[in-house]
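Worksheet for the structure shown next.
The other protein chains are all here in position, but one chain of the complex has been omitted.
Labels for the chains are A and B, by order of writing; each one numbers its residues from 1.
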Amino acid sequence: MLLLYSTLQIFKKGKWALYLLPVLWLYLASCSKPPIRHFIQRAIPEDSHIISHNPGKRGGILIQSEAGELATLNPLVASDASSSSAIGLLLSSLTSYDWVKSEVIPGLAKSWDVSEDQKTFTFHLRKGVFWSDGEPFSADDIIFSYQCYYDDRFPNRTKFFLTIDGKPCKIKKIDDYTVNIISPEVYAPFLSFVAGISILPKHKLKNAYKEGTLLKEWSISTAKNNPEKIVSLGPFVLHSYRPGERIVYARNPNYYAIDRGGTRLPYIDYIIDKMVSDMNAMTVVFAQGQTDTETIRPGDVAWVKRSAQTHDFKIIDRGPSSSRTFIWFNMNPGNNSDGKPYVDPHKSKWFNNKTFRQAISHGINRKGIVEGVLFGRGVPQHSSVSVANKKWHNPNVKRYDFNTKKARDLLIGAGFYYNDRNELFDSDNNRISFKLQTNKENDTRTEMATIFKENMHMLGIEVILQFIDFNTLVVKISDTFDYDASLLGLTSGTGEPASGMDVYSSGGRMHMWYPQQKTPATNWEARIDELMQLQLTTLDIEQRREYYFEVQEIMAEQQPFIHLVTPNLYSGIKNKWQNVNAPSLGGLIWNIDEIWSLKK
Amino acid sequence: MHGLIHESGLSEILKMKQNILKQLLNRPLGFTCIIILAIFYLCAIFAPFIAPYTTSEQNLKKSYHPPTGIIWKEGRLHVKIYKNIDPTAAKYEYSFGNSVPIHFFAKGYPYKFLGLIPSDRHLFQVDRDNKIYLLGSDSTGRDTFSRLVYGSRISLSIGLIAISITMIMGFIVGGLSGYYGGKLDFFTMRIVEFLMAIPGLYLLLALRSALAPYFDSAQMFFLIVIILASIGWAGTARIIRGMSLSIRSRQFVLAAESMGQSSIIILFKHILPNLTSYLLVAATLSIPGYILGEAALSFLGLGIQEPSASWGLMLSQAQNMKVFMLNFWWLLTPGLAIFITVIAFNVLGDILRDIIDPKMKA
Partner (left out) sequence: MIPFIFRRLFTLVPLLFGITLLVFFLMSLAPGDFLTPIKQQRDISEEYIIELEKQFGLDKPLYQQYFLWLKSVLTLDFGYSWTYKVPVTELLGNRILATFLLSFTSITFAWVIAIPMGVLAAIYQNSIFDRLSASLAYAALSIPEFFLAIVAIYVAAQTGWFPIGGFTSIDYEFMSKSSRLIDIVSHLILPTIVIGIGSIASIMRIMRANFIDAIRAEFVITARAKGVQEGIIMFKHVLRNAINPLISSFGFALSALLSGSLLVEIVMNYPGLGQLIYQSLLREDQFVVLAAIMMSCTLLVIGNLIADIILAWSDPRIRFERDT
């Protein structure tokens, strides 16, 4: 009653108009319809990609969530995971990658030949393939795309993959459906790198290329206002995009793959990618049955599983993941611009001491980390290549089990000594104490760091923890080098050794303990450089494995990276989805065009 | 406002203070608040004695352990022993009949009593192989109760330190500009207005991201105090300026001036005593703002850093969904602690205002 009266009072005074305004807004906001897109559907290509799985049924919407914001749909600009995965749905490449068999499979090229000197690759393109807007696809698109990536006006990261030993590849059009690419050197990962190079539509982008405005094309502004301008060759087209809210993809009616029954792929009508703030929120919406698939972190598996019955999903245990977490010491002997050494000389002496690093490694309770932080869902890591990477993982490297006594013996053997309060000193009477930094955004890492600190306490070593912003951390490890030790992680994509070049070779930017060396500082680093170069220029898989195994052995012996643990990988997916074929590496749904739904 | 300005000397002020305390204790609500705050601050001061464990002592086999039950057995208090029946879900079960006695004033980790006297006695302990978790444990098996007690040192002191700085700054800036007037007044007031016009939290964030790299994480405490104080002084300065402007024209000030006393002396000797009661009320009412400011910063991960503990930082752990879903409710207790402290200060401030000046309103 009172409430009514006071509301009436306000209305009587004519101020109700103020109240109506947001309601009006709300209404207007809810009126913005997704634009309707018209397509010219073309016939199934004569060279269509025939998928061998069991045929499914058309229909269904796949709903996912994502924590990162889409930055662009332009492959020349994309540098983040969200954008790259979006582009992966829209565009195709000459070759593709089978994550289960971990091998390169045909994409836009139905087959290819390799010349005898193993430098010239001849790609035979599929005939009768059309872009989503009905325009034909031909060798001109390939030539145009490579032109764009090589153009100095458009700096992009793809060029890096296409530059071998500092030299570009040569590309030649033989006829409308045949292309030659000549690599300057024998290059083992050539075909898998080609799988990552998105082909651009010449008919849409040639003007922007001429005018030099290519980098401004296909921005999220285009995606938002004119999604029809972004044409596809991949399984999906962009339907609509609302920044901070969601991306909707629709089936590409002109996709080039069919199943055995002759149905054009993909089966799914729409994919909805909902943007949420973080991993937490992503897990929640999945557990509530709102999304269809999600990666579940080890600590969350227990509670997410509870609603598996209610929302009809399952959680697939995919074993160890490809991500690895490690600690390293700053072994950089250089000086900063003021002429001061980056690291205190007495500390640098410990960090550059192999026995010291080995002792630290023995002092880490990796099993405890697995139990405490990962809820028992993970494994200690010893090799620099994750167990998940079955093709390249060396199981026989040196192991450092949790053994405080052994660690102390090693330290004493190396000239360190303990005082009566169990504190460790070096032979010059310096107390062993260092700072360990990690980025504060990642709570698994901060938890591991606190455990490390306690473990080191048992060795009489004082660790001072520094949890800092990721940006600050990157500046420290790549620019100013003013830190003692760091804890970070890396995830490897396909596990291809060549993608580790920047980490292992002493000149690499990601050679974190002492990056961008002019000449290798130690003999073992020189040997790693040599091995990495050898594996790159050998096409024989067995030979490459042998080289890469030796790299892992040296890494384990020297411990420049002190690896901690590998968490297991869990993926949740609703039971209605068929043809889900979980690989041991990478995303669960890598074969999006083959997935189909039992229910509508 | 003018009711609290007395033309009085120092002794009268002291008498008034005693009076205030007496009146405060006479009111049941005021008494309760004082007791609550006293307990909290005593806990903070004697943290090492009260906390059974250090903030960083971990037990990786007992992560997310629920609060341990306490039972009466064999003529003394015992703590129940739990078994981890499902490590993947951090599920613990009381293994029936299994318990260990609690030892009071027993030996534990060494510390310095009041920062001076070495000691290793603690209020309560259990034997080394078991743990007593009054408020459960966190992700690495650290005792939430101990962290809460140690965390109170930061959360409770940050308010006091920051408020002292802002009050001093506010008094000097506001007092001087009110006293001198003119150009000084004009410029300081423009700065004050400017600072007050910026949304506080944004300024907090911008300042923190700018200053953080120049501080060690161990010095984060001081950084936060500096940031909070540098934003907070403006409001105080503005009000004090107004008050000193009005006191300035009072006869006793004019008299002192004509006697040739320097302005600084006048400021501290004549104006300050007249503002003490106001400052007391204002300080009590603003402390919660600083406590919440620290909590918010630490909550966002921009404040106090692990492994030290502050209530806001502890609460940021509770943001994790598994805390809710697996019902680790004890990790929300820091929120409760913040809430109780803030409400106690708010009530206390209101009562103080009531006592000092019944006519004064928010």
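By our rule, a residue touches a chain if its C-beta (ideal position, glycine included) is under 8 Å from a C-beta of that chain, and two chains touch if they have at least 3 such contacts.
The model shown is predicted, which means the values in this text are computed figures rather than measured ones.
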Touch partners, limited to displayed chains, of the chain removed from view: A, B
Contact partner of the left-out chain, one of B:I34, B:I70, B:A212 or B:L245: B:A212
Contact with the hidden chain (one of A:S48, A:S93 or A:T291): A:T291
Omitted-chain contact residue, chosen from A:D176, A:E245 or A:E557: A:E245
Contact partner of the left-out chain, one of A:W99, A:F161, A:Y187 or A:Y548: A:F161
Among B:I240, B:M325 or B:I355, the residue in touch with the chain that has been omitted: B:M325
Residues in chain A touching the chain absent from view: 2-3, 5-7, 9, 13, 15, 19, 22, 25-27, 29-31, 34, 61, 63, 65, 69, 71-72, 77, 79, 155-157, 159-161, 219-221, 224, 240, 242-246, 248, 272, 274, 276-278, 281, 284-285, 288, 290-291, 469-472, 474-475, 478, 499, 502-503, 508-510
Chain not shown, touching residues in chain B: 194, 197-202, 205-207, 209-213, 288, 292, 295-296, 299-300, 315, 318-319, 321, 324-325, 332, 335, 338-339, 342-343, 346-347, 361-362
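One rule holds in what follows: only the chains that are shown with their structure count from here on.
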Rounded Å distance between chain A and chain B, as computed from the means of their C-alpha atoms: 43
For the chain B and chain A complex, residues of the former touching the latter: 56-58, 60-61, 63, 86-90, 139-141, 209, 212-213, 216-218, 301, 305-307, 317, 319-322, 325-326
Partner chain B, residues of chain A touching it in the complex: 280, 283-284, 287, 299-304, 306, 365, 368-369, 371-373, 375-377, 440-441, 443, 446-447, 449-451, 453-454, 464-469, 472
